[in-house]
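Every protein chain but one is kept in place in this view of the complex.
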Amino acid sequence: MTVLVALPFLLPLLGAAVTLLISRWPRVQRAASLLTLAAVTANAGLLLAETADGTVISSQAGGWPAPLGITLVADPLSALLVLVSSVVLLIVLLYAIGQDVGGLSRGNPDVFHPVYLVLTAGVGLSFVAGDLFNLFVGFEVTLTASYALITQAPTRERTRASMIYTVVSLISSILFLTGIALVYAATGTVNMADIADRLATVPGDLRNVLGLFFLVVFGIKAAVVPMHFWLPDSYPIAITRISAIFAALLTKVAVYAIIRTQTLLFSRDDITDVLLVFAIVTMLVGILGALVQDDVNRVLSFALVSHIGYMIFGLGLVGVPGGHDDAGVAGLTGVIVYLVHHIVVQATLFLVAGLIRQYVGNTSLRSIRGLASVSPALALFFFLPAMSLAGLPPMSGFVAKLALFQAGLEQGGPLAYAGVAAGVATSVLTLIAIFRIWVRGFWGTPSQAIVAAQSALSSGTGRFGIRWMTATTGLMVATGIAVALLAGPLTEIGTVAARELISGEAYRTAVMSDSVVAP
Amino acid sequence: MNTPALVLVITVGVLYGTGFYLLVQRSLMRVVLGILLLGHGSNLALLLTDGGAALPPLLGDAGEGRIADPLPHAMILTAIVITFGVTTFLLALAYRVWLGDENDEVPDDIEDRRIGALAEPEDSA
Amino acid sequence: MLPALIALHVAVAVVLPPLAVRLGPRVFLVAAVPLLATAGWALLQLPGILDGRPATASVPWAPELGLVLDFRLDALALTMVALISGIGSLIFVYAAWYFSASERALGRLAAMMVLFSASMLGVVVTDNLLALYVFWELTTVCSFVLIGHSDHRENSRRAAIQALITTAGFGLLMLIGFLLLGQAAGTYRISELVADPPTGPLVPLAVVLVLAGAFAKSAQVPLHYWLPAAMVAPTPVSAYLHAATMVKGGVYLVARLAPGFADTGPWLPLVLSFGLATMVVGAWRAMRQDDGKLLLAYGTVSQLGFLTVLAGAGTPISGIAVVAMLLAHGFFKSTLFLAVGVIDHQVGTRTMSRLSGVGRRMPVLATAAAVAAGSMAGLPPLLGFVAKEADFEVYLPGHHPALSVAGSSAVLLVLALGSVLTFGYSARLWWGSFTTKAEVAERRYPSAGPAFLAPVVLLAAACLLPGLAPSLVDPLAQAHAATMPHAAAPDYHLALWHGFSLPLLLSVAVTAAGLVLFANRERFYRLQSAAPRWPDAEVAYHLFVHAVYSTALGVTRRLQTGSLPLYLTVILGTLLVVPGGWFVWSLASSGLHVPMSGGDWRLWDTPVQLVLALVVGVSAIAAVREERRFPALLLLGATGFGMCGIFVVHGAPDLALTLILVETLTMIILIFVLRRLPARFASGARRVGWPRRLTAVVCALAGIFVAGVLAASTYARSLPPASVGYWEEAEHAGSANLVNLILADFRAMDTIGEITVLVTAAVAVASLVVANRRTGGENGGDEGNGAAKPVMARNEPVIGREGHETSTGGGHGSG
């Protein structure tokens, strides 16, 4: 069973090596790529099945006992995120393959497949790393792959965007490394469970400084305001498959890191107020940015920034560790549901934007019009995730928001109420921003050019490509609906995971002594 | 535990300060130099957690005195190599930028500039 | 059974679009099937409900959150189901003849109407606040799509988004209200909440929030503006959503909660003030309309105010009155909407000043409309009259426990005033639409077919029959009243004749005043024109939207500058303010011991360190100041080799070896690239003056902060490092070089990640440089629309290559 923990990293890594080796045979490469991701997804499913009841599985790499070697750990939160991200990665891969086969992309497939799998490996490692330095390595793997991906089909604009992206990521990496140095200086270990124990010997104020330091480190990658400016300037410009995956996963990996470090390592009671302030500012500044954008991808990117605020908000509701903390559990549950929801819905919307680009040539709101009559399927596939993003029932976004609002009201206190108020305002503004795309882009009479593009696309290999891409987008929409339908089990797992994150006992026991700890 | 030697702590500060300063410049080549300095800075910071100058962590030749904590060394090694890989990428990127623009500067985002120049909202829902 | 019926709606909705291609508008007959099934099933439940045994069902969704679809069909719900499924199916039959085969997106329209029907059904039969919110917002979304049905028209799109933002925005406030109520009570079940209303400091706030949502949905002044605008939707949609069902959602919610919350502080003042104001303002506006449909829309606004006043009372008599009035309004308003729709469909206009002789030409329609208008005006022997009698009864002095005699009289007076105006616009509508006017030329048009008229006639009959025999409705109303708590069974029954009572007197007075008003209508219109225009609430909506956009633009253009150096400076600033601020504060407040302040520090381990530190520090600072690339590079090399020295002194030969190799390679590669770049850094790139100084200060502070925390952290360590365990294990592993052993064995996971980074970087470098030749120069290498591109280029030459190049570029070409 402990094998399952190592595979989210190892499988895609080997897949990357194989696809790199056979890059001269595109068909084989595609098949290998798909096969790898399918296996990763299946493995993630098994992992979640094992851990859903709160079991924590750990595997000591090399067989060395915990603080010496590196521990890979899967608790319900890790397993859930590994599963959701591999599903999304798999669907986006299908989309990309359809686009390549249809000849609709100028990306470089023989580079894309290996690097994409490396990204998968990096994301997987980040989720299961039980060691702070190994988490850093996981981040670096993910980031390096993302550097390679964001420069696919490099136009001048894309190179500029990649520069912004790369340099900002680098500063976050350097600060991460600095943070590790600080933690090691204070505790003499990098194993996270061990750090958690040893930090008790460190003065509380230093712990808070370190906690806030890591908040900034991951806040940069999670695009928490005011460290978010790079995101809307870089994500929208990458090619579709890349911006979809980046928007869906990369910020979430950082959010995961924030959750993990803030719950496990640092005493949170003193700095929750800081988290709440960050959350409120992030929600509002992000969504105000989204309102004035003239480009679908940029609207979505600003909305992404804004909705990171929701997740930070839920985390900010967690109070004293180990104590009786219903609101904290509710808040973390909300964050977990929100993570899952947002990964799927954000990927879907970017895929839709990619399809819009196929029809219109760009995603500017000034040039798209009447898409609902050009492609009703596309319209439906935009409308449903748009509802979800705006938090309208019965989509997953509603369930997630509901959980967060409940937690906020339960917690009470001026900042929590302010957070709920900001959340409500953000919901309304998201509604305005996202349905503005609908009203301007999907309603109305399509321009001649769009109709002509549509008829041109409905012949030749383009037809296959566009149909395949639409179908995979539909698959992603269906995944989003499945998230909504499965809200019951999802909130249950979320609650289990949240309880465990807050107590941290099963995690520490699994890492330090036993390999499998049942709740 | 021993505090590290003061000169080295100051050096860490200098490396970070200069590294940050180079990082916030528009020339991408300077940014690369900044990353290299910051890499040195973070490596030195990690090194300072090993308890001060000591004998190399090689079993067998343990002579007189304290032996250094090997874990920071291993982490520094990993960090050096990762920084090297990323630096090569950054250089390739600088080259590409230079190909496009005939200089290696980081220009401002066009769309941000356009929106920054708007005086009135373009539409209301 | 209820969940199954809702599922049936959804299933039918899914098959409608393909069916519409074959059946044309007759697809609405198929669409009516689930509605009829629901109506039939509900009828079967009637006996049980009249005995006080509601039908229930429950589907768990996310029980952890209290999100359970509890269903409960009681008398009030059944009244609403009669409107939704009963009137709904008639409207669907009507729609099958109203629409032409060439109507755009017929399948989508039919499907959305069925989905709406399912959502509305959900709203009224659910017994869980959260589930109610779910269905509530679903009706909002359906309404959005239906209002925007003619999406090629600007006003349709505007009206749709306006309705969406208003109702969904206030719906969110309502959700917060629900959550507060649920948390105060510990349950989200409506029946339990009403039976045992929670108390607490937040309950009044919750009530206000819930009412805000309900008022927005039911178009109460000043949130009513979206409803008349929504009349751009096709007439069957308006009749169904915006007259008979959806807008009653708010009234329904008020009626549902009133028994439990009517005596909570803000409830009655809010309900009475907003309801009465809405009734009068709506009716006043209705008198001014020339478009039959708009008149009806404002009439609906007015009636919704009236219903809110009734529903909010929360007394058993009000329960009776509400049931009667909901049915009465549903019947007469839909009849009139459909009648206006018939006129519009046949004549081609519904503007009253252009209609003449319609009544002569379509007598059946005119009769049906007359019955409905009479019911609206409250004339006997119609249901409207019966209901209105009951309505006055609710606020008779002494009937409402919370109102003084003066208060009740004031309410009654306003209700009477509203009723007079209602009489006025009812008469105006019928008169304007059906009479023959000498000054207007008659048009030629075909008269409506029997199938088209049948729903109108049936609905008109529904206005008449329960009026003649109020006992058809009375048991249902009584059953609802019986569910109210503190129900001392009221001895009030719906009837045409209650003897000479105050309500009858009021009715007579209203009718008389209404006749006088109608007789002097020209004078009244002049009065209206002369009266100052009330500020339109729609203005507030636009102000709100504009304010939101201005704020958004103001904030975004100031923050999102597009400058990378600025972004990085802000990040450093955040680092300084947040953890840095805490650090300084805790040093200042003695939360942290200032490192090295206790004499426990040393300057160096060996003096060589000083030399090396000087090399590193000086060359780093010099590199910052260097303007030329190549010397800067050399200085950096000096820093690197200084670092190697430090590593050697520190007992890290592996590091020194690796670093020296890496430094050499880095230098060589840097030189490769530098061959191509100009010798100096561009001068324009340097910031001058205070921004530059500020940057320097921020960077220096960041450096100091890192060094300071590092010192504090090392000082705080009290435990030996975990790595002491390596010494023992190394013996077993049989290796002497610990660092290498860690890299290759103990922590080989790091190493494998690290080589993955190297592989990826190598691939990235190759693809980045090589990609140049493939895409460079020519077509910037944009993804996508291989197919669309040549076409676009032909048709819109304005969109040049840039337009295709990226997502954001398009704006420049085609804007």
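Each chain gets a letter, A, B and C, in the order it is written, and its residues are counted from 1.
In the analysis below, a residue touches a chain if its C-beta (ideal position, glycine included) is under 8 Å from a C-beta of that chain, and two chains touch if they have at least 3 such contacts.
Following the convention adopted for this analysis, contacts and distances are computed from a predicted model.
Enquirer: Have a look at "Fe-S cluster assembly scaffold protein NifU", "Multisubunit Na+/H+ antiporter MnhB subunit", "NADH-quinone oxidoreductase subunit K" or "Acyl-CoA dehydrogenase" and point out the UniProt protein name belonging to the hidden chain.
Expert: When "Fe-S cluster assembly scaffold protein NifU", "Multisubunit Na+/H+ antiporter MnhB subunit", "NADH-quinone oxidoreductase subunit K" or "Acyl-CoA dehydrogenase" are compared with UniProt, the left-out chain turns out to be "Multisubunit Na+/H+ antiporter MnhB subunit".
Enquirer: Which shown chains does the hidden chain touch?
Expert: Looking at the complete complex, the unshown chain comes into contact with A, B, C.
Enquirer: Taking the full complex into account, find the residue in A:47, A:61 or A:498 that is in contact with the omitted chain.
Expert: Final answer for the missing-chain contact: A:61.
Enquirer: Among C:440, C:454 or C:736, which residue is in contact with the omitted chain in the full complex?
Expert: C:736
Enquirer: For subunit A, which positions touch the chain that isn't shown here?
Expert: Interface with the chain not displayed, on the subunit A side: 2-3, 6-7, 10, 13-14, 16-18, 20-21, 23-24, 26-27, 59-63, 72, 100-101, 103, 105-110, 114, 460-462.
Enquirer: Since one chain has been left out of the picture, which residues of subunit C touch it in the full complex?
Expert: Contacting residues on subunit C, toward the hidden partner: 653-654, 657-658, 661-662, 664-665, 668-669, 672-673, 675-676, 733-737, 739-740, 743-745, 748-749, 751-752, 755-756, 758-759, 761-763, 765-766, 768-775, 786-787.
Enquirer: Please identify, in ascending order, the residues of subunit B that touch the omitted chain?
Expert: Per the touch rule, subunit B residues meeting the hidden chain are 56, 58, 60, 77, 81, 85, 88, 91-92, 95.
Just so it is clear, only the chains that are shown with their structure count from here on.
Enquirer: How far is the middle of subunit B from the middle of subunit C, if each middle is the mean of its Cα atoms, in Å?
Expert: Between these chains, centre-to-centre, one finds 45 Å.
Enquirer: Suppose each chain is reduced to the average of its Cα coordinates; what separation in Å results between subunit A and subunit B?
Expert: A distance of 26 Å separates the two centres.
Enquirer: I need the residues of subunit C touching at least two other chains; which ones are they?
Expert: Only 161, 165, 545, 549, 552-553, 556-557, 560-562, 564, 568, 706, 710, 713-714, 717-718, 721-723, 726, 747, 750, 754, 757, 760-761, 764, 768, 772, 808-809, 811 qualify.
Enquirer: Among the residues of subunit B, which ones contact at least 2 other chains?
Expert: 1, 16, 19, 23, 41, 45, 48-49, 69, 71, 75, 78, 82, 85-86, 89, 93, 96, 106, 109-112, 115, 118, 121, 125
Enquirer: Quick one: in the complex, what on subunit C touches subunit B?
Expert: Interface residues on subunit C, with respect to subunit B: 158, 161-162, 165, 542, 545-546, 549-550, 552-553, 556-557, 560-565, 568-569, 572, 595-596, 600-606, 609-610, 613, 616-617, 620-621, 623-624, 629, 632-633, 636, 639-640, 643, 646-647, 649-655, 658-659, 662, 665-666, 669-670, 672-674, 676-678, 681-682, 685-686, 695-696, 698-700, 702-704, 706-708, 710-711, 713-715, 717-718, 721-723, 726-727, 730-731, 735-739, 742-743, 747, 750-751, 754, 757-758, 760-762, 764-765, 768-769, 772, 776, 808-809, 811.
Enquirer: Spell out the residues on subunit A that touch subunit B in their complex, using ranges where they run on.
Expert: These residues of subunit A touch subunit B: 133, 137, 140, 144, 147-148, 151, 154, 156-157, 159-164, 166-167, 170-171, 173-174, 177-178, 180-182, 184-185, 188, 190, 232-233, 292-295, 298, 432, 436, 439.
Enquirer: Can you list the residues on subunit B that touch subunit A in the complex?
Expert: 1, 16, 19, 23, 28, 31, 35, 38-39, 41-42, 45-46, 48-49, 69, 71-72, 75, 78-79, 82, 85-86, 89-90, 93, 96-97, 100-101, 106-107, 109-112, 115, 118, 121-122, 125
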